[in-house]
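Missing here: one protein chain of the complex. Every other protein chain is in place.
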Amino acid sequence: MRIGVLTSGGDCPGLNAVIRSVVHRAVADHGDEVIGFRDGWKGLLECDYLKLDLDAVGGILARGGTILGSSRVRPEHLRDGVERARGHVAELGLDAIIPIGGEGTLKAARLLSDNGLPIVGVPKTIDNDIAVTDVTFGFDTAVGVATEALDRLKTTAESHQRVLIVEVMGRHTGWIALHSGMAAGAHAIVVPERPFDIDELTARVGERFEAGKRFAIVVAAEGAKPKPGSMAFDEGGKDIYGHERFAGIARQLSVELERRLDKEARPVILGHVQRGGTPTAYDRVLATRFGWHAVEAAHRGEFGMMTALRGTDIVMVSLAEAVESLKTVPESRYAEAECVL
Amino acid sequence: MRIGVLTSGGDCPGLNAVIRSVVHRAVADHGDEVIGFRDGWKGLLECDYLKLDLDAVGGILARGGTILGSSRVRPEHLRDGVERARGHVAELGLDAIIPIGGEGTLKAARLLSDNGLPIVGVPKTIDNDIAVTDVTFGFDTAVGVATEALDRLKTTAESHQRVLIVEVMGRHTGWIALHSGMAAGAHAIVVPERPFDIDELTARVGERFEAGKRFAIVVAAEGAKPKPGSMAFDEGGKDIYGHERFAGIARQLSVELERRLDKEARPVILGHVQRGGTPTAYDRVLATRFGWHAVEAAHRGEFGMMTALRGTDIVMVSLAEAVESLKTVPESRYAEAECVL
Amino acid sequence: MRIGVLTSGGDCPGLNAVIRSVVHRAVADHGDEVIGFRDGWKGLLECDYLKLDLDAVGGILARGGTILGSSRVRPEHLRDGVERARGHVAELGLDAIIPIGGEGTLKAARLLSDNGLPIVGVPKTIDNDIAVTDVTFGFDTAVGVATEALDRLKTTAESHQRVLIVEVMGRHTGWIALHSGMAAGAHAIVVPERPFDIDELTARVGERFEAGKRFAIVVAAEGAKPKPGSMAFDEGGKDIYGHERFAGIARQLSVELERRLDKEARPVILGHVQRGGTPTAYDRVLATRFGWHAVEAAHRGEFGMMTALRGTDIVMVSLAEAVESLKTVPESRYAEAECVL
Partner (left out) sequence: MRIGVLTSGGDCPGLNAVIRSVVHRAVADHGDEVIGFRDGWKGLLECDYLKLDLDAVGGILARGGTILGSSRVRPEHLRDGVERARGHVAELGLDAIIPIGGEGTLKAARLLSDNGLPIVGVPKTIDNDIAVTDVTFGFDTAVGVATEALDRLKTTAESHQRVLIVEVMGRHTGWIALHSGMAAGAHAIVVPERPFDIDELTARVGERFEAGKRFAIVVAAEGAKPKPGSMAFDEGGKDIYGHERFAGIARQLSVELERRLDKEARPVILGHVQRGGTPTAYDRVLATRFGWHAVEAAHRGEFGMMTALRGTDIVMVSLAEAVESLKTVPESRYAEAECVL
């Protein structure tokens, strides 16, 4: 078999583990050939690839990033995108393509699959918001990075009281905020799914100070917002990549809480630190299992499908199903966390 | 409600997170009283306990060990054990007991439950070998510790070739060996479920050297054994706690492989390092969810049950079901790992 | 001997190690009594203290923060501050006071020492800018935190180029920026000692992109500034504690560089994360040695002195000498780092 792999979208710890696993299973066990397209779909559309043999993936298991590079270009972005892709697949004699990416990539995967290309997808979302799989790799690492930062904040012993607002990833869903907030014992968590009441947040933080505590920790998902009209809030405007430019929930909350409580309030912005570095063991194992199962699915001719974790098993689900909905944090999880606003 | 908590059996990262979660949910949300028995069942049998309020559990979320201590004494170890336990429960006016422990503790929990005591159990096994829950807390941390050690071994650049045999926990099951071996890309993994062929292991390691590689990494679960008769093997004899005394699979393999391959072979014995220290974010979240759900189950009168993770949900399963069987590594998982003998 | 200890000023990893070391040496070896004043000098001025025996310092060696708390109040802040301090020292029968703190604390220590109080100081500055000692504890931990964050940023593999500006501590000196920038291989470092040329910084970053690199990492000490007039720069205004309120060099640089280069530029703000958490082994050893030597100096009657590291030895230097000057990064160190602007 001849397999083409690509990684698309934002950085996510574990991508290299998937690539390595695909190569190990395909090349070492099945005697397949594997090529890797550079910078995601762009590489497929421009026929820009490299051979992936065992040596090419030596030593990458624990490495962050992706040896294939990544971009946000997708077939539907270009006229004739699908035809160009189909053409190259034929030229290269590919029997299967394994794209590893998020919602956008899986939609593109589905489009190409509907157009007859042999696709087996591997889901990638550091926010853990793809509904049909219990967990996606990279999430555990990001939560770990945020949790370590929060742990360090909790040792402050200075007597003048302060609020620390840690901004974590999560533009549309609050999974990273929820898990890191729970893991580190934050005093308040705000998530995109539930616009928060600034008075309630202020009161929650204020209670800590009235009880004589030295600090209060707030975890804010980047996409969290106050209830409309409750607080001056700068939506940020977008830059050319669709990202918020100047506003940041942590900064705005630090200004607002400082004003309301007359206590020092400081933001901590982890940004891209959460996307990088060595993946945790959990993420490496999950990524490895996804890669292995993707190769097996390809060999079984199960195209138009995607790997997913259900309990402790890796199963295949249809790409159609995969992109239907976002996995938002359900109400039931808020109660467990005790501090989500 | 008045709730009694206890932690029994070996150390496991996450125990404190469970205790804290029980107290937070019960005391802060339900207005319950919580007491903690010292050193596991021993505390219940001897009525040795302390009050657990919010202050008592302040700052313990990220701490290894258990503020309640632990022991291996269980009710069935003593004559009148059950009656003594029943007596103290009555004296103390306890409405629920939440024992957190492994197989032995859950069996004791079942015994007491069958005798009418209001028990809601929380499973604890660092080996992740309780069948009715997808994952148990502490496992991720142990795998992480082993993986970090393995990662460090993989950077060796000395030209004289050597084998490194890392002994990890797993007396009866190979889950920690499997996951850390996969996460770190070990070259061979031996597990208790499958007595290994020393010739095969020697060949596996030898191939690395013939290919000019500088090192070979073997991960050995402590309970792994060679096929009978294939290799001189000292079962170790037991000490008064039932632990192997002198033999160790890593040491014996280092001697055997050095002899067979005429290459340096060194054991790495992580021992209790794997049981200690700050739990990972994953383990803290799982432990916290277990504690919260145990309290909720107690309030619903669901006794004789135990918390368990199924997919992404926490559910209650009967203690009877919980202790039926050990979760051994299934054949299907060996293929994914590619290097299990 | 009766010794009083206090920790003053900002949080710094290693404070607890000093306290523990003082207690171990004094109580266990000399049979002394040790008390700890709460929240720094405030505790001495208000006679607010607790007894510090071996149990009181059990388990604190690896803990961030300080069990005694800290504040920024100093004797010279209050009328009769010196007399009140002297009064309490007499009432409590103290033979020595060991204040652990930064420049402000050491100045206060000197003032009290000049007024006859028996003071032996221990220097504390996470910025490592006290001139008379080669290194101060806490610095290594802070550099480590920043370096780990920088390491994670360096694995980015996305094809659209971006600049990441990491803001680290260092209001007046660039030691943390220099060391973390060197340790992680940053592409540019800006420090307070040398106002930077924004054109030069833009060119430095631009070169990376022209060479096809995917990212550029800039490390900015919080007190770094552009050369006057070269770039719109908001000095920030101060809050009631004398801290910059809204401006941040990382945010301002991200806006400026994004505008100039037309590439995505994102700030990473580690803030208080750098001050907290478990101290590194290096910091614990240095802090322990400082505490031990402070006790020995007290027993030798060497007052008006402070512990300092010179090479591998701990020596005593006069408090007068200690507060003379700030240890700024010398020119010679810039050349070694190769990327300081």
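Read from first to last, the chains carry the letters A, B and C; within each, the first residue is number 1.
Convention: a contact is a pair of C-beta atoms (placed from the backbone, for glycine too) under 8 Å apart; a residue touches a chain by one contact, two chains touch by 3 or more.
Given the structure is predicted, the values throughout are model-derived calculations rather than measurements.
Visitor: Using the touch definition given at the top, which of the shown chains does the missing chain touch?
Guide: Even though it is not drawn, that chain still touches B, C.
Visitor: Thinking of the whole complex, not just what is shown, which of B:111, B:224, B:253 or B:268 touches the missing chain?
Guide: That would be B:268, which touches the missing chain.
Visitor: Among C:29, C:114 or C:262, single out the residue that touches the unshown chain.
Guide: Final answer for the missing-chain contact: C:29.
Visitor: Which of C:53, C:95, C:134 or C:321 touches the chain that is not shown?
Guide: Final answer for the missing-chain contact: C:134.
Visitor: For chain C, which residues touch the unseen chain?
Guide: Residue positions of chain C that touch the missing chain: 20, 24-25, 28-29, 59, 61-62, 134-135, 140, 143-144, 146-147, 151, 154, 179-180, 182-185, 278, 280-282, 284-285, 288-289, 292-293, 310-312, 335-336, 338.
Visitor: Which parts of chain B face the unshown chain closely enough to count as touching?
Guide: 7, 10-11, 15, 39-40, 42, 63-72, 145, 148-149, 151-160, 164, 214, 239, 241, 243, 245-246, 251, 255, 258, 264, 266-277
Note that in this section only the chains that are shown with their structure count from here on.
Visitor: Give the rotation angle, in degrees and rounded to the nearest 5, that superposes the C-alpha atoms of chain A onto those of its identical copy chain C.
Guide: The rotation relating chain A to chain C comes to 180 degrees.
Visitor: Which two chains have the greatest number of C-beta pairs in contact?
Guide: After counting contacts between each pair of chains, the winner is A-C.
Visitor: Whose C-alpha centre lies nearest the centre of all protein C-alpha atoms?
Guide: A
Visitor: Measuring from the mean C-alpha position of chain A to the mean C-alpha position of chain B, what distance in angstrom results?
Guide: Each chain's C-alpha centroid was found; their separation is 29 Å.
Visitor: Cα centroid separation between chain A and chain C, in whole Å?
Guide: So the centroids are 35 Å from each other.
Visitor: Roughly how far is chain B from chain C, going centre to centre by Cα mean, in whole Å?
Guide: Chain centroid spacing, chain B to chain C, equals 40 Å.
Visitor: Could you list which residues of chain C touch at least two other chains?
Guide: none
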